[in-house]
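The complex appears here minus one protein chain, its other protein chains still in place.
Moving on, here comes chain A:
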Amino acid sequence: MRAQLTWRTLLSLVLGLLLLSPAVEAAVAMCRCSNSYTQLLGQLRSQANLMKDTSCLLEPFIRLQGLDTPVLRESCMKCSRAFPSEDTLRGLSRHGFLQTVSATLNGILHRLAALQQHLLKGKNMPEMQVATRNIQGVRNNIYCMSELLTNCSETPEPLLPGPRATLMPSTLNFFKSKLEGCQFLCGYHRFMGSVGQVFGEWGNSLSRNRRHSPRQALHKGARRARPSRRVKRPVPRGQLFR
């Protein structure tokens, strides 16, 4: 009995160390993927619906930067157009949609880091950290969903042109950077709303395939979406931070 316990402890220790290794991050994410399409879809919908809420990130940012005036707020709400529109997302196949969302979220992560550095000078904004972790969680779930679709012999598709470049801040003066950051966050929330809408239109059955958009052919060979490698410890798929 005692020997069994010792072996179990050792096994747990080894597994724990493996979990901490970035090299096995993807494998861990894959290992931890749910096989339940319904569960994954439900989580993605919930995450998207949560993250479209502007009170999670945009509003704190507006308050912190002193943009909470009618004129400035109006300007903030002219959301960045660097994000794929809802129609565009809707026109993609499931694979294409997932890859596009994942790539866009990756760009958002970079932009958030830049915002943190440029507009906040690295000072702590808890909402920004929570949003970052939520994005990583969505990306992991998207990865799992992609795996699930691939196993169901849906053909992987390329993603849309990387929005990363358009999501990066320009070297403007501080005021314009503020506005641009604000509009970016507005676009981020709107994008997540669109993602939630599209996920909402997905059927509850894995077998039902979506119609491919014409754009699909243009992006063959593009990389599939991968989960964030920035995550030292993969965020649990269903975990949401508020």
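As a working rule, a residue touches a chain if its C-beta (ideal position, glycine included) is under 8 Å from a C-beta of that chain, and two chains touch if they have at least 3 such contacts; residues count from 1.
In the analysis below, contacts and distances are computed from a predicted model.
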item	value
Per UniProt, the name of the complex member that is left out, chosen from "serine C-palmitoyltransferase", "Oncostatin-M-specific receptor subunit beta", "Elongator complex protein 6" or "Nuclear cap-binding protein subunit 2"	"Oncostatin-M-specific receptor subunit beta"
Among A:K52, A:R111 or A:K178, the residue in touch with the chain that has been omitted	A:K178
Given A:L40, A:L67 or A:I135, the one touching the chain that is not displayed	A:L67
Absent chain, residues of chain A that touch it	64-67, 69-72, 74-75, 119-121, 123, 173-176, 178-179
